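In this view, the complex is presented without one of its protein chains, the others remaining in place.
Labels run A and B following the written order; every chain starts at residue 1.
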Amino acid sequence: MVEPAIEIQQLSYTYSPGTAFAAQALTNVNLTIQRGKVTAVVGHTGSGKSTLMQLIDGLLKPTSGSITVQETKVTPDSAKKDFAALRQHVGFVFQFPESQLFADSVLEDVMFGPLNQGQSEENARRSATDALDRLHFPVELRDHSPFELSGGQMRRVAIAGVLAMKPAILILDEPTAGLDPSGRLELMNLIQKLNQEGTTIILITHQMEQVARYADVVVALQHGQLVFDGQPRSLFSNQQLVEQIGLAEPNTVAFANQLDQAGIPLQQTPLTVQELANEIIEARQKGTFNNE
Amino acid sequence: MAIIEIKDLSYTYPGEQEPILKHLTASFPAKEWTTIIGRNGSGKSTLARLIDGLLPIGHGQIMVAGTPVDGEHVDLVHQKIGFVFQNPENQFVGTTVEDDVAFGLENHRVPRDEMRYRIQQALNDVSMAEYAQTEPAMLSGGQKQRVAIAGILCLRPEILIFDEATSMLDPQARQNILGLLRKLKIEKGFTIIAISHDPVEAAAGDNVAILNQGQLVAFDRKEQILANTDLLQKYGLAVPFTEKLKQQLRGQGMQVPKEYMTEEQMVKWLSQQ
Partner (left out) sequence: MNNKVIFGLYVPTNSFIHRLDPRMKFIACFWYVILVFFANNVWTNIWLGLILLLLIHLSRVSLKMYWSGIRPLMWVIIITALVQLFFSTGGHVYWQWHFLSLTSSGIIQSIYLVLRFAYIITISTILTVTTPTLQLADAVESLMKPLKYLRVPVNQIAMMLSIALRFIPTIMGEVTTIMNAQRARGMDFSTGNLYQRTRKLVPVMIPLFVSSFKRAEELAVAMESRGYNPNGERTKYRLLIWRRADSWSIVALVLVTVVLIALKLL
């Protein structure tokens, strides 16, 4: 049973309509984001990913079509409070979110969202502490100014700031950009943990290895249109489509394709290094190697 | 032959207690591509800036192509070194592409007639000639980095320093820039120093240096360092894809060679098994 977290119907969006600078950013997108899953959104810069995410978070008003999140449905005619209601369900972590920090202390910054939601001071503090705990943010740094922290720590404070609003759906735009490899791994593990605790995750990324490794579903956009919606394995096994959308292959897939060309076909498209190794061992045992 | 010599270099940022670089000694071979890797905060960027005379040297000595890096020779050092920074937006000075490329030439008082030719040539080298009149707001990150490279190429430096210059780009743009660097290195014989986290980028060069807590802990041919997974993991660095695969295969009882292999070499090796 697929339970929808977000239902998107016939959604289109045009920037500055009716002017010389009008630009159609999204055309007729129909999409269901499944509850409790990690959905990766991929596509070139300018493919409409960011526009779609801003629409889902109620930051833009659709030109036509509708978006339904739980009981809230927004259309071009919806009132302002409906868009605000959308934002109650959806949390949006922007790219380089540390650049939006502003408060005197880490805790105050994380409390900003809950206070805007109308929570009491005490509840907001509790929500903030809870969010920081979930991201394993050190207790002794919570009174410090966010500007004294390292890049990776600031990133976590910014994510906690969104998480503290208790969204059922969390959108993350390139959450690991600019972090070093160990920082990236740490953050992706935390995101995976949030998902296991029940948060629906939408992950915008250029890193196809992240898609292969963490996503349950992948959605691809090109020129503002939905061109793929399905499992990562079925996307990456379609080499032609991947190329046509202009995506990079995850390195395991690229390697498998090179093997295939060298005369070593693998059974299925490997998404992790472990799968790739298993496939190679299997191919070897089956004697596909040295088949002269 | 070494083109950059660093002796006993230490540096502490003003207002900080702990030095970011501690008694670092190293030499970088001419006409080779050396990648400096290390965790965030290990002192990589500081080292790069000190080499280009962009920070005052605290303690120790740096020589760049026979010139000491100090207040007196800093202009000469800037001429010998072309520096590309991480953020494409914050190093774009000009209001259009050609103006940006011209910026360095104007600083070095190149006559206008010669400028036109040099700008054209540099933009051709980075395949951006058709964007000469374009404003930066209309360019992608990768295109801006190309313009930044053109801006230093037209100054005819000997050494190019890339300080995480591809880290804000998407994977295709990154591959593009790396391809461009490889081409430039071969065609024009530059010495390249690249600072990166990315093992793919390290694999594109000749040597790899590892910096950890302000000290140089390894400096060798890339084949030696990239195949040494214990060393990489010890300093919290990413292990190249082929090494991860070798580890897995080894775990499944397969005999794999110890030397570093590129993906191509590995495919070839597997097909001969």
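Criterion: contacts are C-beta pairs under 8 Å (C-beta built on N, C-alpha and C of every residue); 3 or more make two chains touch, one makes a residue touch a chain.
Remember, predicted model here, so these are calculated numbers, not experimental data.
The chain that is not drawn here is touched, among residues B:I4, B:I36 or B:L105, by B:L105. Listed residues B:F85, B:F219 or B:Y235: the one in touch with the omitted chain is B:F85. Summary of contacts with the chain left out: across B:A65, B:M115, B:A129 or B:V200, the touching residue is B:M115.
Considering the full assembly, A:M165 is the residue among A:V74, A:L149 or A:M165 that touches the omitted chain.
Although one chain is not displayed, its contacts with chain A can still be listed: residues 15, 21, 23, 25, 45-46, 50-51, 54, 57, 59, 80, 84, 87, 91-92, 94, 97, 99-102, 112-114, 116-117, 147, 161-162, 165.
Although one chain is not displayed, its contacts with chain B can still be listed: residues 49, 52, 54, 75, 78-79, 81, 83, 85, 87, 89-96, 98-99, 102-112, 115, 119, 135-138, 151-152, 155.
Following the convention adopted for this analysis, only the chains that are shown with their structure count from here on.
Contact residues on chain A toward chain B in their complex (touch as defined above): 45, 150-152, 177-183, 206-208, 246, 248, 251-252, 254-255, 258-259, 262-264, 273-274, 276-278, 280-281, 284, 289-290. Contacts from chain B toward chain A in the complex involve residues 39-41, 140, 167-168, 170-172, 175, 197, 236-238, 241, 244-245, 248-249, 251-252, 254, 263-264, 266-268, 270-271, 273.
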